[in-house]
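Read the structure below first, then the notes.
Removed from the display is one protein chain of the complex; every other protein chain stays in position.
Labels A, B and C are assigned to the chains in the order they are written; within every chain, residues are numbered from 1.
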Amino acid sequence: MAHLNGSSDGNFRVIGTRPIRHDGVEKVTGQALYGADYSMPGMLYGKVLRSPHAHAKIKSIRIDKALKHPGVHAVITGADFPEVKGVMAQVGELVVNTHYLSLNVMARDKVLYDGHPVAAVAATSKHIAEEALELIEVDYELLPPVMTAEEAMKPDAPILLPELRSRFIAHRTDPGSPEGPDRPTNVAAHIQFQRGDLEAGFKSADFIVEREYRTATVHQGYIEPQNALAIYNPDGHITIYCSTQGSFNVRTLTASILGLSEGMIRVVPAEIGGGFGGKTTVYLEPLAVLLSKKSGRPVKLTMTRSEVLRATGPTSGTKIRVKLGATRQGKITAAEVWMAYEAGAFPGSPFAPGAMTTLGPYHIENLKIDSFDVVVNRPKVAAYRAPGSPASAFACETALDEVAEKCGIDPLELRLRNASHEGTPQPAGPPFKKIGYIETVEAIKNSDHYRSELIGKNRGRGVASGFWFNGGLQSSATVNVHTDGTISVVTGSVDIGGTRAAMAMIAAEVLGLNVTDVRPIVTDTDAIGHTDVTGGSRIALATGLAVYDAAHDALRQLKQRAAKLWEKQPEEVQFKNGVFTASGENAAPLTLKELASRLARTGGPVTGRATVNAGAVGAVGNAFATVCVDVEVDPETGKVQILRATIAQDAGRAIHPSYVEGQMQGGLAQGLGWALSEEYVYDERGVLRNTSLLDYRMPTCLDLPPIETIVVEVPNPSHPLGVRGVGEVSIVPPMAAVANAIYRAVGVRMRELPMSPPRLLKELMRKQGTSVEQQAAAAD
Amino acid sequence: MAASPNGHDYRVIGTRPVRHDGIEKVTGQAKYGADYNFPGMLYGKILRSPYAHAIIKSIKVDKAAALPGVKAVITANDLPALPDKMEQAGEMALNMSHLSANIMARDKVLYDGHAVAAVAATSPHIAEEALRLIEVDYEVLPPVMSVEEAMKPDAPILLPGLRNKEEGPDKPTNVATHLQFKRGDVNEGFKQADYVVEREFKTAMVHQGYIEPHNAVGIYNPDGHATIYCSTQGSFVVRSLSAAVLGMPEGNIKVVPAEIGGGFGGKTTIYLEPLSVLLSKKTGHPVKLTMSRAEVLRATGPTSGSTIRCKMGCSKDGKLLAAQIWMAYEAGAFPGSPVGAGAMTIVAPYNIPNLLIDAYDVVVNRPKTAAYRAPGASNAAMASETIIDELAEKCGIDPCDFRIMNGAREGTPQTAGPPYRRIGYIETVEAIKNSPHYKSKLEGPNRGRGVASGFWFNVGLQSSAIVNIHTDGTASVVIGSVDIGGTRAAQAMIAAEVLGLDVNDVRPLVTDTDSIGHTDVTGGSRTAFATGWAVYEAAQDVVRQLKERAAKLWEKKPEEVSFANGLFTAQGDGIKPMTIKELAGRLARTGGPISGRATVNARGVGPAFATTVIDVEVDPDTGKVQILRATVAQDVGKAIHPSYVEGQMQGGTAQGIGWALNEEYFYDERGILRNTGLLDYRMPTCLDLPMIETCIVEVPTPGHPLGIRGVGEVSIVPPPAAVANAIAHAVGVRMTELPMSPPRVLKALLSKRTRAEAQAAAAGS
Amino acid sequence: MATVIIPAQLRKLTGGKDRVKAKGRNVRQLIEDLDRQFPGFSEQLLQDGDVKPSIAVSIDGEMGTGGVLEPVGEDSEVFFLPALGGGRENPGG
Partner (left out) sequence: MAKKVVVEANINGEPIEFLCEPRQSLLEVLRDVLELTGSKEGCLTGDCGACTVIVNGRPLCSCLMLGVEAQGKTIQTVEGLAAPDRLHVLQQKFLEHASLQCGICTPGFLMSAKALLDRNPKPTEAEIRYALAGNLCRCTGYDKIVRAVADAAQTLASGQQPAGHLGSGPSATEQTERFLQEQEVK
């Protein structure tokens, strides 16, 4: 990678500053068009009929009454979907079988969760569509629901997918071989990583901590419900407008589900109202296309909040057993982790990424990790910010806190003694290149938060760390030089958290311009080369790399033009902070602006382009974070109040610090919600009871203190700008940090999420109960 | 299979696929400029001057601004004053202060319909009411309506600041430019000539007649960035000119081209775009401005009316020896008529040793002219081609043979500029001569057949293109050239040809000024030539990268991989040929996605020639001319999509016939346009025209990878002269004025009859 | 030495000659040489360092797009003529 002009390590001109984002004005004035804001002449409105049962056979569906309802233009059911051969597709960080994906978009002969789509209607208004849903008669045959991994893994558990057979996966790229007897099961897959000698490790340990943890199903909680507007042209060409994290993903998945050729579909990404991994797959898009085909009119589908909670893609609830062995000096000699992830109705939970990031921050010789992908009668899970890693970190980081207590060592000190560094083997992959984990722990250790005195009753401070490997995947970019010397940067990466600004800054840095002379454009799937999903914290890294290369491609051409003007060789032309120069007489220095106005004369317009595959998932980036939280527990109610929270995270290189801090604060806040109040409550019939944001309690600004951020910059050696990707790891540490803080505050070890007031109060009373008995026993 | 210049047969080029944007257009879904609506959008209307020539003493807008529903009123004071000198805007040279004054009059109105003020309101009806409340105090000046009046020494002066080289720096004048082209010695030439014909021609001002009136939606953001949605032939032209007129940095404006409802050169400049942005800036709302048909005729850019004195001489055996031409074109309110192009095309198809041409660009109180399909050439051809017909008649030589004898070919010197390279003029005349039409007998009273030829330079300029390969092996072509006549289909065909794909696996996409490299106007018959070239190179860029990927898969060197009719192959065993579809599926593994790009400043432009034959029948009682049959032969270099090439040839011929028979601007003595509707500005309907037969002549342009020659414009040049010649052969009158409307033809017939009777009487007595 | 064909308008500068020899490897040097032979020449043809946009330069039969940068051969034939475009309406001068 050619080193940046004029900037040795660190002193960039634009990178690191905090310009106003280019799409800011549209967003603050309400002009920005999100998915639901689009409307087309002659458009119809779609609604989905969803199963009221968690597990049932569909014996028959009668839609004739609905079809005759005035204003109804089309009705579709599972029968309208072609039977297409399933193929494994990359969806965000998860790998999904498209056959199961199709069954999730519309049930066929069986419904597998409360809210599973059964039919869909398109009508001239939303209200008519809703009336039509009531006229659809579905005859269900109820089956016993299987709601938790535990139940599903029992040998006699009711079977969800008769044709499912369990697979054993030995390493990251192993497609898996059949495991266990050839009979129906709910365990879709089992991955295992092993290193060193477990027995010897535990034997040499002075202390052993062995615990069991449970986490609940939680939702990404994006404020914008899913939406899709499709136009099916009689010649078979389709245009889809939707809010999505991956417009190319939507095209590939919709094409494979509907048995169409991908080239027939053009996806236009709207502004997106939050995703966090939940909008890397498809729910409404294929339905909108089919309804538009049947009605010959554009069709728009939107979800209500309860549909989002019942039937999109929360992340897995889990059951995890951790066994750690450590010496008196705090050196971890062995670790054994057993994890079961609830995949929901179809296989494809983050059991593999969870396993691959477990205990990532620590250098442990003897390690055995088993992780299971278990189907249950819950909505099929989707990615949620570092999918799989937060649950395993909750277990491991609280167990680690117990080890530190037993060794009488400061928890941060314990982490430093076992910290991963360059050369440490990853749980399932090549040894780490240069990483910044130690720096994040030291940053917390030296932070004024950690050094401050925490006084007062029922108060405690907890720390925890987290690891996420980040993604690389593919991106494309073009850079157009305009005749007035300004440039436009065109990419396919949807901008959720201000990445447009980062792209503009990278191009401005390379071409020596101010960032306001650069216009970043996010365009549709026809107008730019293939670009993978906005997920895996990869945009600044991979699309940033494509923009960096495209800007250099443009710079190379501009140097040729300058050379032509001065009748010199391109190699003789230098470019430094925005000015082209060459030795010799008639080479008066030229700014980019001056050169741009002479492009016509020197051969025509200049466009730079670059396409990049930024290494397989996990080969690049590797982000670490450490969090410190102070809490106060109300002994009467069990309510936990967050007093102070600080996060140190290694960003490699912060392109736009404000938005890097934004990702750190956002992830931490979601972690605190996961820790304290968010959970899916199902009744015994498998029906979701908290289907509104009143009962699915996400943190408000009243629940949180200001979140202090420390941006650690240990440049990523394999990226020209040192970028690592910051979008996800900040959600991994908070749950364990809060649990550890609660223990310091009231001496209770919480091992189940969320640590809501009723659960905490139960544990407090049990603890008082025992102490009362002890006192009583001591007394008598 | 159409043969190609470089020998191999084309698979896609030359076929007639259905255009990609066809479905939207036949189902009414395609979005033209006026179809865009935005939340909170306001409607704009423009107050136009009722006088042809007047000083604006004062404009009072307070009553209008107070009308409920009115959000903003603007006049010229809201536009920055610009320097009165020639400036560079992209590839064009324009006087920005004239451009700005034409968009909104500044202290003087110069034609009936000149914009004086503009209003934005919550509904178009309220905006119209508001216009009536604006009080403008005019001091009326005498209008100058014709070039003759304007060139008189004591003529009223339109632009006090205007000077020309001849009359020196301190003499105000209405003559903006005088161009002269000279070769050999005309007097000597005329001395040797056996036959000399000299006539004075007058052609009327005519309009392009696009069915879609001008429109623009301007959205101004508080951070100084603006977006313009409009139907235009050049989105990059709209951006650079609007930026200059508004005094904004060009990079702050993004232009999104809508589908365009016809332009023919009339939508290559700006009228409403800057005003919509300015009104949006003042109101904070998107503002949509559309023109009514009357506004289009009174105040957009018709082409020049002209006065041409043409004198040509030839030897007995039909050899053209000399041509002396004086021509003056109406520029309209500001300098800039196409008289230069008229001068350089008038005798361009012929090899004439002695030449003297004087061409004058003259300002008059008429709307500022804009380009209209080979601007300036049709009026000039009306003069030269009818005189050549007379000379051929005098020599007793067939008009086609006369043209073949004098026709220009490779090496013939041009009026101005280097000798011609390989051109196809003679081939077009021969094609007409051997056409079934020309060979057919034409009987019946008052019927005649006329032939005429035409020339146009065509232009290269700059274009950019990007070709993306998708994972399923289909491709999309991204260009900045607006598609008026089906050029999207041509670009997709070029990419499909190079990539070995089916044309329906290639999706063409016209995008906005931010998403593609600089691309010049869709005009000058350049889109297939220059943008097609960029698409060709971008597709080759893709093939090159695909070869590298195939090489990587087969562990071969890229040079060892060959690509022919859609298959990548290499020598050696174990090499299974791969289609693009198969290779596209493996791009991720071999290095990531592929997109090809190319930018061109197209060189080696090939000029275009056309020859047209028309049969007419003249009704002796009314002077009405009925077109019986029309055939046009044109050298297109290489026809990419023959249906749309024929479409251009037929469209130009139809417009030429309208220009010949009934289209004219009719001003009264006060300089007010009286025919401001399509009832009186009479364009040809399908009842006035027969089927128009076309013969495509393909003489490839050397230097262009596909041999393409621009086809969009030249077909409009021959028809006026061809109709005039046909009338002469039908009823023996030489018409020298356009249009040859029934009253004019009848007048000529009656005066011929009276002259004949007078001679008979003189002879008889 | 390239031969330059003088457009009618500028022949008063060259004393009526319509064909003149001049040396130069590219258009800029050619015009400098012409200006030396016939003062006032470059003022007609150049505008802020490049050929006026309203002037087109044709070298050996091909329209140059490079302006003053356009290379000129030892014995090539150079025309200066009004630049025109079908789509654009502004003629020379």
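Definition applied: a residue touches a chain if its C-beta (ideal position, glycine included) is under 8 Å from a C-beta of that chain, and two chains touch if they have at least 3 such contacts.
Computed from a prediction, not measured in an experiment: that's the story for all the values here.
For the omitted chain, the shown partners it touches in the full complex are A, B. Of the listed residues B:R16, B:K57 or B:R132, the one in contact with the hidden chain in the full complex is B:R16.
The omitted chain makes contact with just one of the residues B:T75, B:N164 or B:T653: B:T653. Of the candidate positions B:G44, B:G251, B:P335 or B:G485, contact with the unshown chain belongs to B:G485. The chain omitted from view is touched by exactly one of B:D112, B:E259 or B:D635, namely B:E259.
The residue touching the chain not shown here, chosen from B:V136, B:I692, B:I727 or B:A748, is B:I692. Within the entire complex, the positions of chain B that touch the omitted partner chain are 16, 18-19, 21-23, 25-32, 34-35, 37, 125, 208-213, 259-264, 290, 292-293, 484-486, 641, 643-644, 646-647, 650-651, 653-655, 677-679, 683, 685-687, 689, 691-692. The missing chain lies against chain A, touching residues 41-42, 73-74, 124, 234-236, 293-297.
Here is the rule we use: only the chains that are shown with their structure count from here on.
When the interfaces A-C and B-C are ranked by how many C-beta pairs touch across them, B-C comes first. Rounded to whole angstrom, the centroid-to-centroid distance between chain A and chain C, based on C-alpha atoms, equals 63 Å. Rounded to whole angstrom, the centroid-to-centroid distance between chain B and chain C, based on C-alpha atoms, equals 27 Å. In chain B, the positions touching at least two other chains are 91, 601.
With touch defined as above, residues shared between interfaces to two or more other chains in chain C number as follows: 65. The touching residues of chain A, counted against chain B in their complex, run 20, 24-26, 29, 31, 41, 231, 233-235, 237, 252, 255, 261-263, 266, 474-476, 478, 480-486, 488, 490, 517, 519, 521, 523, 525-531, 599-600, 603-607, 609, 611-613. Across the complex, chain C is touched by residues 564-565, 567, 598, 600-604 of chain A. Of all residues in chain B, those touching chain A in their complex are 22-24, 27, 29, 90-91, 219, 221-223, 225, 236, 240, 243, 249-251, 254, 462-464, 466, 468-474, 476, 478, 505, 507, 509, 511, 513-519, 587-588, 591-595, 597, 599-601.
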